[in-house]
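Heads up, one of the protein chains got dropped from this complex, but the rest are sitting where they should.
Showing subunit A:
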Amino acid sequence: MVDAYKPLDELDSVTESTFILMPQQKNGRSKGNTTTSAQRKKPMTASDYGYVQLLQGKEPTESMELRKQLFESTWNPLEKHLMDTEHKVNNAGIIEVSKFVDTSYTTIELKEKGQLSRPFAEIATAVTFAGVNTGDHTKLFESLQSQLTANGHYIALLESQYCTTLPNMLKSMLEQLYTSIHARLDLEAAQGLNTGATAKSIAYDMGLLHIWWNAIEARSSTGSRIVIILQDFEGFPPMVIDDFVRIATGYCHTVPIVLVFGLATSYECIHQSLTKSSISMLNVERFNLQRSKQCIDSAIYSLFVQSTSILTFGAEAYKSLMDQFLLYDFSITGFVKKLKYAIMDFFYSQPLSILAAMVKMESNDSCKHGVISEFPIRLTHDQIELIRMQKSVRLFLEQQLQKTKDQQRFRQAISSDEFFQEAVLPVMMRQLASYRQGYCLGIDMLLAIQSMSPESLQKPIRTLHYYGLSQTFSDCMNWKTLFAVMRRMKAPEMKQLLLKLQLSITNLGEIDWEFAAKDSLDIPALLLQASKLLEDPEESSKEDTEANSSEQKKRIRTRTDMESRPFLLFDNESSDQILRALDKCCGIVETILSACLQPYQTAPLYEIFYYRHSFLLDTTFSAQPRAAVQTALGRTEYYINCDCCTGKSQSKSNAADASIAGGDGHSSDESSDEDDGYRVMSSMHDTSIAYRLHQECGRLINLYDWYSAFSSVVEKEDERSCSASGQSEVQARFMRAVEEMRYLGFVKSTQRKTDHVVRLTWGA
């Protein structure tokens, strides 16, 4: 045996790389050495899908069960909703493509049976640009496939990973077509197909397709096509496609083949990868299937603005969600993944997520006036206390106290759990729901205004929502621009706008106006007032005093007016009254909006229902393994909070900074400034010492010098602990540390100089 290495345990071996642990009842079939391990394992707590009792384990089991139920009842419809949204958005493009497939080759008449005659051997080809979000393409092309199948075509959906060579590609294609044909035609008709296809070693050849097609034609000539979809065109070897196109051309007189290429980069890549002669055999039509932005917009509108989702995102978490989408890959899958994880986290680790039970029932019953139902189970004292501890709840109670001056009620809310759960909690939940309705109304109104403004000012919903979350109403520049647009509107436009606004209110259904907007603004009444003003400007102006009107005349001529309302100079038709009415309308709309678009921090219980753990999402989906390893080695205290490595007692360890060759003043600077954090201590992990020493080196590191520095650090350990570790121990530990560094990818061995390694990473 060359390697005298002793395996650590039964799952490590010198000769075996794969181990299979079977559940206990099947032990007889599994390997002998796994039996013992299978017996040792402890059973997981049953009925528990990994949920734990929160609140230091004091959470009652029924709340835990409730959280589990709630997660399922929340996520499953939501997922379906998201998939529907995606499907709906993609559908337009898919229908376009399928229309193309339907109508391809129709100009050519069916001359004789099974013979299509065409002047040129051109294959109808749909080139679809699907965007860079390759992860979503599978879903997109699968729905294209099902759409085309529904239209009566025979489909082969090819992925590049199975089509590395032409035979592989033909095999994959013919197998799929065979199943698709087989599924359509009954057994008798498929007889012709069975001849070759059932045999084990079948020669996959396009000739087969010809035979099959004849069989299909014999049964029914329905005008179906053979559609071959190359989902990820860029992944295919160009030669394979090239050859395939040539072969297919040979059959396109007899078999109506339609190709669909899915592109992720640009249309150019077809010209780059295929030869001219094969491109000339394609009859190309372009389609754009990239719809992920529209999809995300509608998802955000329905989930977060219209509050289909119980959980919504706070500004910071929302930004991280959007950044991932916009700056990374436009991937809807990624968005859904993050959303799912956030909801999982919410119901898994937030003990108050049980409150969602109240909201859920409301939407189920579709009660009017947003009645929040009773909480199904009695909350424990701990849970109630936790709710009371939320900042927004305290604020809410104090506001109530101010409003009603009902000391008794206030005291009860604080002291009595029962009262809190039955009288206070529903009110807060109702208020939160109304706030979200009001917010939705605000965004709707903004959209209405936006739709009447120039295109350059139009922002997608995702951006509007972000503004709404992150900025207070008065600070947001975007709103101000929109209002400037509104102030330039003329009377007919304003009328149109007011109509739209009213429409958005009616669209929203019943709203509890008491809580929807700040100061219980009666929005419908205000809007009514505004439209009245417009219809009858004279009447309303009667209220104005004469001073006002004279002032008005003057105001038109002032310089400030020229800046803020330039249209007044050109617009001679509108009378002063109309102008004044317009002005008032603008004011009303602004008041309404400012009342609706309050920051979410004013809503009660926002801490619970506005998701804040953006850090968790970032570490889970945009993890930085390199940074983690570097922190572990360079700033060990973040992981190990030990006393020994902080270096309080280590004044004498200047030699520890002994730099290896190439180390310059760098180390001395550090030791003087922030000595504790940077000093290399003997008590640190060996690899950590080696890592810190290597940071002082240049590109090439001399192993011997590295070793010297390492041993000078390590030797101080012996002074203290008085354990005589020999030189060979230090050497062995050093080599292990270097080996680990090499394994982690910090250094690699080099042939440039004897016993040197090359440093591969730079920076902290």
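Everything that follows uses one rule, which is that a residue touches a chain if its C-beta (ideal position, glycine included) is under 8 Å from a C-beta of that chain, and two chains touch if they have at least 3 such contacts; residues count from 1.
Just so we're on the same page, contacts and distances are computed from a predicted model.
Chemist: Assign the chain not included in the display its UniProt protein name, restricting the answer to "Origin recognition complex subunit 2", "RING-type E3 ubiquitin transferase", "DNA primase" or "DNA polymerase delta subunit 3".
Modeler: Looking only at the record, the undisplayed chain corresponds to "Origin recognition complex subunit 2".
Chemist: Which of these, A:Ala126, A:Ala491 or A:Ile701, touches the one chain of the complex that we don't see?
Modeler: Within the whole complex, the residue contacting the unshown chain is A:Ile701.
Chemist: Of the residues in subunit A, which ones touch the absent chain?
Modeler: Interface residues of subunit A facing the absent chain: 1-9, 11-15, 17-24, 26, 29-31, 37-38, 40-44, 48-52, 132-137, 161-162, 232, 329, 331, 333-334, 337, 340-341, 344, 348, 619-621, 623, 625-626, 628-630, 632-633, 639-642, 644, 661-662, 683-687, 698-705, 707-708, 725, 727-729, 731-733, 735-736, 739-740, 742-746, 751-756, 761.
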